[in-house]
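Below is one structure; the comments refer to it alone.
Of the protein chains in this complex, all but one are displayed in their positions.
Showing chain A:
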């Protein structure tokens, strides 16, 4: 499923902007993020720490706390904009239609309630079922996610579970109401690799069984390659490249994506050293002008400093946000006029060449 499917997306995120108003300044955690999620697919959102991945996910469910605020944009779920929903409406969506699981299984379960209680509570919150039914369903779910002896484990407390088992329990909680969408925020980062593989196996099976769409937030391109159908690469609070997973790995268009790929170790390579993306993740309180990647970009030219490229289709089914990406067609005049507007009237340095080659 590498090309963009034809049907309506389940989730359509457009120009999402979330900011944190701190004493040190305004943090542009999400700065115009756009992407779609289609029925039954797994979308990977990949990027370095501090690229706004998690805040994007939290914003989608309106879970951003003060001093954070969702400034604009839309999150359309089956046509309805979630950002216009009331807290009560959101409550009936969270966990029921769209569920989310977090990074650290050790701290994400409440230590003073049994695992079973925590799962069945979610069921009882969203469905009108008896305690006994909820408990039965909980045991089924625990079996589904591969927790051994679920009938006795259901009454255990989180501290009696290992990390991998806790993440399974959280997964059971997240899928307890058979949501359309599961957002998994770095679900295996805190676990070791063998457990990681098991969790993704379970995730795969569950996706098949319940037919849900999954957003997988990760910094690990290896995970993306193994589990995702399509990928959105996040940088500086927005998506800079979207593509099917095969297309992305074969031929990354955005220089940042290429940089990320070069920093993965390969068994077949002879080189001794990896090539990191030079420079640091941009400070989200003070993003660079123009394209936020230009200070670290090996291909940056003068117009990159002033023109902020939006995500554009560079070939059917894939998009990139780079003036120099192959297929990114933008006339020089557009750059100049939009560049001036985007920059609030500062002069644009004339481009030296066409600026369309890599």
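What we mean here is this: contacts are C-beta pairs under 8 Å (C-beta built on N, C-alpha and C of every residue); 3 or more make two chains touch, one makes a residue touch a chain; residues count from 1.
Everything below uses one rule, namely that contacts and distances are computed from a predicted model.
Chemist: Which protein name, taken from UniProt, belongs to the chain you can't see among "Dipeptides/oligopeptides ABC transporter permease", "MnhB domain-containing protein", "2-oxoglutarate synthase subunit KorA" or "2-oxoacid:ferredoxin oxidoreductase subunit beta"?
Modeler: For the chain missing from the view, the UniProt record says "Dipeptides/oligopeptides ABC transporter permease".
Chemist: Can you tell me which of A:14, A:76 or A:91 touches the chain that was removed from the display?
Modeler: The one listed residue touching the chain not shown is A:91.
Chemist: Using the touch definition up top, pick the residue from A:26, A:108 or A:301 that touches the left-out chain.
Modeler: Checking each option in A:26, A:108 or A:301, the one touching the absent chain turns out to be A:108.
Chemist: Could you pull out which residues of chain A are in touch with the chain that's been left out?
Modeler: Within chain A, the residues touching the omitted chain are 61, 63, 87, 90-96, 99-102, 104, 107-114, 121-122, 125-126, 157, 159-160, 170, 173-174.
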